[in-house]
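The complex appears here without one of its protein chains, the remainder shown in place.
Chain lettering (A and B) follows the sequence in which the chains are written, and residue indices restart at 1 in each chain.
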Amino acid sequence: MSENHDIAIIGGGIMGCAAALRLASGGMAPIVLDRGDLGQGASGVNAGTLSLQIKRVRLMPYALKGHEEWARMGDAVGFRRTGGYTLAFTEREAELLTERQTLKAEAGAPIEFVTNNQVLSAEPNLTRRVLAASYCHEDGYANSSLTGQYYRGRLREASVPYRERCAVTSITRDTQGFVLHTGGPPIKARRILLAAGAWLKPVAAMLGVDLPVNARINTVSVTERMPPLFATVIGHATGLLTMKQKGNGTILIGGGWQGRGTPQEGRGEVIADSLIPNLSLAQFALPKLGQARVLRSWTGFEANVPDFYPLAGELPGVPDAFVLGCVRGGYTIGPYIGRLMGDFILGHSPEMPLFNPGRDFEKDAT
Amino acid sequence: MRDIVDISIVGAGPAGATAALVVGQTECRSLLIDEQRQAGGQVWRAKDRSILSAPATPESRSGDNLRERLAASGVSQMTDTRVWQIERQGEHWVIHTLRNGTAGRLYSRAVILATGAREEAQPVRGWTTPGVIGLAGATALFKQSIRLPGRASVVAGTGPLVFFVASEIRRLGGTVAAVVTPNTRADWLARLPSMMARPDLLWRGGRWVADLMLASVPIYWGHAVKSVSGDDRVIGVTLCRLATDGTPLPGDIGIAADSVCLGGGLAPSIEAAQLAGVAVRYRPDLGGWVSEAESDGSTAREGLFLAGDSCGIRGAVAAELHGQIVARTALRHIGQASASDPALERAYRRASRFGEAMTALSVLRADPIGLATPDTVVCRCESLTRRAIEDEIESGAVSSNAVKSGQRAGMGPCGGKYCQSSVARLIALQENRALSEIAPPTPRPPIRPVPVSALAGDFDYGDLPMPKPAPL
Partner (left out) sequence: MIRLVPDHSARIQRSEKVPFTFDGVALMGCADENLAAALMQAGVLHLRNAPGDGAPRGAFCMMGLCQECVVFVDGQSVESCRLTVSPGLAVKSRR
C-alpha cells in the first residue's frame, strides 16, 4: 500500500525540517524523508556559528531574522548570544575587515569597529597581535549536533511523519502528483520539496532538471574540555576561522578549510594539509589553545550554486515541485528561509523575497 | 624529495613485528611504528626501565625474544610514536604521527595495519570507581610495571584471561578475593575439542585453575559482577548468578575487595582502517565489528593491508603467523617476489581455530547490558547513564550517530571506544533490531587525542597557506 501526502520533503536537514513545520502549521500534511538520520547532513555537523559578521551582505536581512528564530529556539538547540569579535592580524586583513564589515553594518548588522585594547580587555587570552577588529553583540552560536534531536521532537509534536534511512532513488509522476521510490513502499505526494543539501543535483536530476549545484567540504574540529579561555565567538577577517568555547569547556574550531571527498562518494576525509593551517590560525589567535588536545575533526558538505546565493522557489519546468538549499550561512538562515519557503508553498506571499532557482547563475543575482 | 618507505607497519605486536621481520629480510625499506616504548604489543608488552630484574614469564620471554630478533634484523623502528591519521595522497599512503609532542608524516607505498585490540567492558553500577581496571588492562600493569592493582582483588570476566590475571596476582604476591566468570564449566568443556590444537596452552590454563582451587580462592562460574561499591575507591563488589541466557538471577553475594579487574572480551581496533576507507562488518564470533579484509590481509584499498587481532580476535599465536602471511602479500603488492607458503597458511588456520574458540568463550553472553541499572554510567567520558541513552533512543535517535549527536555518547576523549557497543545494544534492544544493523558511528580523526601545539608547531603567520576569502 502506498500513502498520500500533500507534500513530500526530500531531505531532513534544517531546510527540510523548518519548511515542514511551517507547512504543517499552515494546514498541509507533509512527510519528511531522509536518506540517513534527520540532521546528520550539513545541518548536524556544521560549526554552529551564528555570526552576522560572516554573512553575505545581501543575505543580511535573512540572517537578522534567522537570529530571532534561534533566540526563540533557545536552550533546546544550545543557543548562546555571546557577541563576537572578528580579528585582523595584517594590514591587508585590516583593509579587508574595514571594507567588508562596513558594508555589512550598512546592511543592518549591528557591527562596530573596536580597538585592540577593547578586544584584549574583553578577551585577555587572545593574542596581542590584533591589528584591527570588529564586534557584533548579536553574534553567538548554537549546537548543531542537536539539530536532529530538536527537529525530531518538533516534528513529532506537530504530528509530521518522518522517515529515516529512507533514500529517495527515483521519482515518477501519476495523475495526482509524484511517486517517490525508496527501498520500501512508494510514497505519493501532490507536491514535493527538494531539500537534499549537497545532494540536490542528483535528486533534481530524478526529475530531469539540471541544477548547477557544487559542494564545498568544510572541516571542523573540537578539543577536549578546557578551563574557560574566552567567552565570545572569534572570527577572522578572511572568514577562515571561527572559534567558540562551549559551556562544557570544549572549543570548536571551523573556518571552511577544505577536506577531500564528494557528496556522491558519501565519505568526506579530513586532510592534514587543511587541518594544520586551520588549527595554526586558531592557535595564533588564542595562544593557549596550544595546550588543548584535538579530539575530533570532521568534514561536512556545503552546497552552493555558481553565484553563491540560495535556491529557494519553484523547480524550473516541474509544476508543484520546489527546491530549497545552497544557502551560504544556511544554519543561521535555515529556520527563517525554511519558514518563507513554507509560506510560498502554502500560497502566501513570503515576508521577504525568495531566490528563483531558474535564474541565470552566471550573472550576479542582484 | 621526500622520503618514501616501501612498507610501513603500524603496530609492533606479534602481528606487526613478525611482518616487519619478514619484510626486513628483503631489500625493501620498511618501518615499524608503535605507540609503546618498545615492541611487543599487548600480549608481550615490555617492562618499564624501573624493573632491574624479575623472573621471566612465557610472555616476557616471547617479548624479549621478539625484541632481540627485531634488533638483530636491523628493521627500522619508531617507538613511542602514535599514528593519528592515515590518508591516501596520489600513489602513496601518508601516515601522520605524533611523537614527543611533535607531529610528523611518513609516506609509504604500502601500509600494514596491525593495531591489535582493545578491551570491552560491561557497564555495571560502580564500574567507574577508582580501583576498577580492565582485565586485559591488568595484564599491562603486570607486564609493564609488575605491580598489583590492590591488596585484595576481585577478578571478573570472560575467557581464559580471567584465570591468567588471577594467577598473575598470586604470582606477584597479591590476594585474589574471588574469580568471577560468566562462563560455566560446561562452556569450557564444549570448547575442549578446539583447544586440543594447543595442548601446551591448555595445560598452562589448567594449572592456573588448579592453583586457585588449591589456594581456596572462590571461583564463581556462571556469575557476574553486578555492582561495585565504594566512593573514591573500591570497597567491595556484589555478584549474581546468571541464567543461561545471561540474565541475572536473584540471590546477591557480597565480597570485600579494594580492587576489581573487570573485562568482557576484546574487540578489534578498527579505527585506523576505517579512516583509511576500509569497510567494517559485524562478526560477534571475532569480537564485534571487524575490518573487511581477506585472509591474506588485503583490503579494498590499494596498498593497505591488515594483520592480527585488528581484523578479528584470534590471539597472539595466530597474530604472529598472520603477520608473516600479510607481509608476503604486501611484498607482492610492491613488486617483490614472495611466494605464499601453504605450510604457514595451514599453521595459521590451526592457530585461528584455537584463537576463535578462546574468543567464543570471551564474548559476553546474551544481553551484556542487562546488569546496568538505569542510573549506571554507560558512557564514561560524558557520565551518561543508561537511562539518558534510553530516553534519547525513545525520542527517536535510533542510530549510533544520532545518539552520539543528541547525547554526546562517543564525543568524549575516548572517542566512543568504551560506550559504543553498549549504546548499540541499547538501540538493538529498544528497537528490536539486530546488532549487525547498528553500525558504529562515523569514524573521525585523530585516532588518538593530539595537542593543537603539536599540529601547529612553530610557524610564521605569513607562511600560513591562506585560501581566498569567501565572496562578500
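Odds and ends about this structure:
Rule of thumb we're sticking to: contacts are C-beta pairs under 8 Å (C-beta built on N, C-alpha and C of every residue); 3 or more make two chains touch, one makes a residue touch a chain.
These numbers were taken from a predicted model, which means no experiment stands behind them.
Contact with the omitted chain, checked across B:23, B:124 or B:146, is made by B:146. The chain not shown here is touched by just one of B:214, B:337 or B:434, and that residue is B:214. Touching the chain that is not shown, out of B:7, B:240 or B:381: B:381 (per the contact rule at the top).
Considering the complete assembly, chain A touches the hidden chain via residues 224-225, 248-249, 291, 293. Within chain B, the residues in touch with the undisplayed chain are 35, 42, 48-55, 101, 118-119, 128-134, 136-138, 140-141, 144-147, 149-150, 167, 170-173, 207-208, 210-211, 214-215, 231-233, 377, 380-384, 412-414, 417-418, 448-449, 451, 453.
The rule is short, and it goes like this: only the chains that are shown with their structure count from here on.
Here the CA centre of chain A is 38 Å from the CA centre of chain B. Residues of chain B that touch chain A in their complex: 85, 87, 94, 96, 103, 105, 275, 277, 392, 395-399, 401-402, 404-406, 408, 411-413, 415, 442, 444-446, 449-453, 455-457, 459, 461-462, 464-467, 469-472. By the touch criterion given at the top, residues 36-40, 44, 54, 56-57, 89-90, 96, 100, 103, 129, 145-149, 152-153, 156, 164-165, 222-224, 237-240, 256-258, 260, 267, 269-273, 275-277, 279-284, 289-298, 308, 328 of chain A touch chain B in their complex.
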